[in-house]
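Single-structure report; data block below.
Removed from the display is one protein chain of the complex; every other protein chain stays in position.
Order as written gives the chain letters A and B; numbering starts at 1 within each chain.
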Amino acid sequence: MNTRIGARSLQYLLAYLFVLLSIYPIWLMIVNSFKTTAEIYMDPLGLPATFSFTNYRKLWETVPFADYLTNSILVSVASVILTLIFASLAAFYLARFSFRWNGFLYFFFLLGLMIPIKLGIVPLFLLMKELGLLNSLWSLILLYTGSGIPLSVFILTGFLRTLPIELEEAARIDGCNHFQVFWRILLPLVRPALGTVMIINFISAWNDFFFPLIFIQKDALKTIPIGMLSLFGEYEADWSLLFAGLTLSALPMIIVFLLASKQFMEGLTAGAVK
Amino acid sequence: MKKRGLHAFTTVALAASLFVSACSGGSGSQNTAPSGETPQQQSPSGEQVVLEMHSWRVEDVAGYEKIIQAFEKENPGIKINFKPFKATEYNTILNTALQSDSGPDILQLRPYATGIALADAGYLEPLDGVKGLEQFPKDFLAASTGKDGKVYGVPLSINSTQIYYNKDLFEQNGLQEPKSWDELIQVSKTLKEKGITPFAFGSKEGWLLSLSHGVIAPGAYNGNGFVEKLLKGETNLTSPEFLLSVQRMKELTTYFPENFTGLELTDLRALFATGKAAMFINGSFELEGIRQLNPDLKIDFFPMPTDDGKQVITTWVDGSYGVNAKSKHKAEALKFMEFMTTKTFGEIFANELKRISAVPGVQSSDPLVNKMAELAQSSATPYLMVVHLSQGNPTTKVTLETSLQALYLDQLTPEQVTQEVEKSAETWFAPLKK
Partner (left out) sequence: MAKSKRSWLIHLFPLPALILYVMFVLYPLFSAFSYSLYDWKGIAKGAFVGLENFTTLFTKEPFNEMFWRAIQHNLIYFVIEMIVQNGLGFLLAYIIYRKIRGAELLKAAYFLPRLLSVIIVGFLWKLILNPNFGALNTFLGKLGLESWAKPWLGDPDTALYAIILVNCWFGIGFAVLVFLAGLQSIPAELIEAARLDGANRLRLLRSVVLPLCMPSITIMSVLTFIQAFEAFELVYAMQGSMGEPVYSTDTLAVYFYRLAFGGAGGTDTVAIGLGSALAVVLFLIVASVSAISLYLLRKREVQH
């Protein structure tokens, strides 16, 4: 019995120690954003002497943060929605039909999981130029959709395969066509997996800085990470301003996550491994 | 449950179409404009030409605005759109664009090998016949002269590297600017005994190592004589003089801050600006950064004393501006090139950005910058690694950086460092090639 209690407290200790470890650096980021640069150098770990919002005010005055935010939201939301629609249509096809080429097609999609698309940046740039999409948010939306599809197809196909087929057969007998079966029967059932796909794609679209760096040069079209990157260059020594920038760029994501964390988790747990 | 799911999905789809249309509304009008051009070009007013200008100097935006204003006043038909990118990503962005036949009209060129490679690959417009180019000394133009002997860039600025020091700390401890290597060591020793870190120095970032070596080394090999012999193939990089330069880098180790192998530029700048360290080996381009961090700091610098009793300051051309061979507005871009050779330009540059202008005879309002400029006239020695040894793969400069890092981690001896560097240079550097 004693060892039982011992083991139990050890589990609690470990689990909550990790909570601390996960949160501490983020805490550090937020706290330091209220300090002056000198304070950060002198006492990087302590609480600020006075909570001042000067950094945030300065940030707001120096960068068009509202523009960046709008662009980031547009790009992330649009690409996530397109990925969700297209990937689930493809997954339906792969999981529910057994055409000769389906095995190949599935593997063909998976190939995209295995290569970082950064390797193809020069041809990609040429392509965007031909399509006239340079300096347009569409370049990012289409690219994130294309690159989000492999993992999304992988997860959604896996999930769909685990669902019983009886419901659909009943619907077909009732005279539903493929699209109606997909739309009315299957989509509601795969919602948890769609949640997973949504989160994963949203995070990577939100945080990517490499492609906007190459494709977007107009200030008004920059996304948050790229705006922050220029801030890093320009105010390299002004750490307190940088921390305010970091906090501000992470904040929208953290807020959305905390608001929807239950949904988030369920999606991930339900969809990731089936 | 079925209904609710459907409802949710319709909402999503609706939102999707909304966002999609919002997007095309926001950016669709620009979709047709390839990079390097801007919509204004197609505007009905017609005459105004807009030039895109790219640079890696994010910190200089305000200064460039003044420069461009002056140019636009003289050339009312031309507008210039200055866009800086973070230095570390600048070349990635530029190369990608150039390879796809786009990119800015006016671009900042890395000095020497990297920039010249763009010219040799045909991406740049030769600047034959740009008025004012002839006034620059030949070694300035060498930073942007292609294999064909043509000049592809207008030199912008001269960088110098030197040892900055904290005047108050020197005065409080009765110290003077050292006039020889031994005096420098003596000064360091005194500072260390007083509990002050003599040098703000760190070896985490390789480029700071070759930069510091560029200051220390000419003192050991007595400046230009050695460089000339090296260029003729009469000496090499394992010679006693060059070895001494590496040994001196090692000798300084005891005067570096604690844990210096893990320190980066930002740490060093802070150490120096807060008065914890008394000396800081760095470039003219760092002056404003230090001042911004601590405007009250009393700061001065001394050039490197050589063993034959002279002084040298290490210099090189930092970046030139060139014209994209694929630009649609070459004539206008060349006009800006011409402007960059004028005193008007040089003076705004020197005063606004506190840097040494490459335009001959330009004075700055900043006494320290003027002191650098004067020394650069009278006792300059080239930054060997940048000016002459920046080719190879990895470059000889990078090889020196990596080897010095290994030196400070006790993985290599000074002798081995010189052997590594020599081996790298022998793969491509004509005078040493075997």
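The criterion applied here is as follows: a contact is a pair of C-beta atoms (placed from the backbone, for glycine too) under 8 Å apart; a residue touches a chain by one contact, two chains touch by 3 or more.
All values derive from a computational prediction rather than experimental measurement.
Though it is not drawn, the left-out chain touches A, B in the full complex.
Here one chain is not drawn; of A:A38, A:L69, A:L127 or A:L163, the residue touching it is A:L127.
Looking at B:P198, B:G283 or B:G392, the residue that reaches the missing chain in the full complex is B:G392.
Where chain B meets the missing chain, the touching residues are 56, 87-92, 95, 98-99, 110, 113-114, 117-118, 120-123, 202-207, 257-264, 267, 391-395, 397-398, 401-402, 405-406, 409, 411. Listed by residue number, the positions of chain A touching the unshown chain are 11-12, 14-16, 18-19, 21-26, 28-29, 41, 44-45, 82, 85-87, 89-90, 92-94, 96-98, 105, 107, 109-124, 127, 142-143, 145-147, 149-150, 153, 165, 168-169, 172, 177-179, 182, 203, 206-207, 209, 225, 228-229, 232, 242, 246, 249-250, 253-254, 257-258, 261-262, 264-265, 268-274.
In this text, only the chains that are shown with their structure count from here on.
Interface residues of chain B, counted against chain A in their complex, comprise 1-2, 4-6, 8-9, 12-13, 15-16, 19-20, 22-24, 26-28, 30-35, 58-59, 61, 83-87, 89, 92-93, 96-97, 99-100, 102, 266, 269-270, 274, 289, 292-293. By the touch rule above, chain A contacts chain B in their complex via residues 37-38, 41, 74, 77-78, 81-82, 84-85, 121-122, 125-126, 129, 132-138, 141, 183-185, 187-189, 191, 213-214, 217-218, 221, 229-230, 232-234, 236-237, 239.
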